[in-house]
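With one protein chain removed, the remaining protein chains of the complex are shown where they sit.
Entry: chain A
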Amino acid sequence: MTDRHQGGRPGPLLPSERPVRFLTDGGTPARGRHPYPEPDQELLLRAYRRMVVGRRFDAQATALTKQGRLAVYPSSRGQEACQVGAVLALDDGDWLFPTYRESVALVTRGIPPVEVLSLLRGDAHCGYDPHRHHVAPQCTPLATQTVHAAGLAYAERRKGSGRVVLVFVGDGATSEGDFHEALNFAAVFRAPVVFLVQNNRYAISVPLERQTAAPALAYKGIGYGVRSEQVDGNDAVAVLAVLGAAVAHARSGGGPFLVEAHTYRLEPHTNADDATRYRADAETEQWRRRDPIARLKAYLRRSGRLGDDEAAAIAAEAEEVAARLRAGMNADPDLAPLDLFAHVYREPTPQLAEQRALLRSELQAEEVPA
């Protein structure tokens, strides 16, 4: 075993000094040097399509909270380049470990929207089959899923499957111990896992300055020997380029990779939050001008890849997705109260069998006509 602990500089691990970007805020080619090739136009067009559909989904989900069809919804409006870029950077067999804010990523992955929203509607903690989609349950305790991602990535490496794992975290979660333990485990075991930090500037109300004194969150990787990078998270071209490189790095045996995407949550934390209490409208307005969808659209328009017909077709697809979501969410979910006992253990304990019988008798009593 070679001793990697001889001191020295973290050179190859260091992120770029400035977030990698391909596009300016206006969608024109940006200057600046970085080693990443531009993704092909076909992929960019697919990303644009998924981002438009994702935003429409997001708006519809927010509207459904107002109608009482969702208990709560954490919007990812403004973060579509990250949500979609992460999914498109992966193969279908690769795993995703999402948080509660990754609904758009999960819809992009192809999980039926109603199943994605089960957690937030409140009929089930996880509406989809994680093994079928290779997507872990949406995680609410912050950063706790990062160690799972590292463990699953190591399991895939041990099996020689060639699969990669991508785990989402926010800026706040980088302060949690599990985030650091996950980076460390992933590095020590050379697990093929990409940590995507969506730095959207706020952990509910607490701003980034209160989370870290580091020059960028991307620097949190290098102390663990993890190759790290930062990217303009509202530039879909840059997100796809950097995540593509990160995924390739992990898949080829290079170990974990940390990407910090600088982005912004345009909406409040959830529909129950009041963002005016902790941030200025002017700041939000400034980020609206860096909208990831408008930027990519301008770029694809200019390159001639996105014509009027195609844009119209994408807009129509988005409306269709929204209509299907409305219809799906307006139907009441099937609730099976006795299933509360079905999945605590593979076989219910005698005590759970007793409690199930109690609930069943209560339900039967309710059914008796008055």
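Here, contacts are C-beta pairs under 8 Å (C-beta built on N, C-alpha and C of every residue); 3 or more make two chains touch, one makes a residue touch a chain; residues count from 1.
By definition in this document, contacts and distances are computed from a predicted model.
The subunit not displayed here is recorded in UniProt as "Pyruvate dehydrogenase E1 component beta subunit", chosen from "Aminomethyltransferase", "Paraquat-inducible protein B", "DNA-binding protein" or "Pyruvate dehydrogenase E1 component beta subunit".
When the full complex is taken into account, the listed residue touching the unshown chain is A:P350, out of A:G11, A:G68, A:G304 or A:P350. The chain omitted from view is touched by exactly one of A:F22, A:F185, A:Y219 or A:F257, namely A:F185.
Listed residues A:P29, A:P141, A:G254 or A:P337: the one in touch with the omitted chain is A:P141. Note on the undisplayed chain: of the listed residues A:V20, A:A86 or A:L152, the one touching it is A:L152.
Of the residues in chain A, those that touch the hidden partner chain are 124-126, 129-132, 136-137, 141, 144, 146-156, 158-159, 177-178, 181-182, 184-185, 188, 339, 342-346, 349-351.
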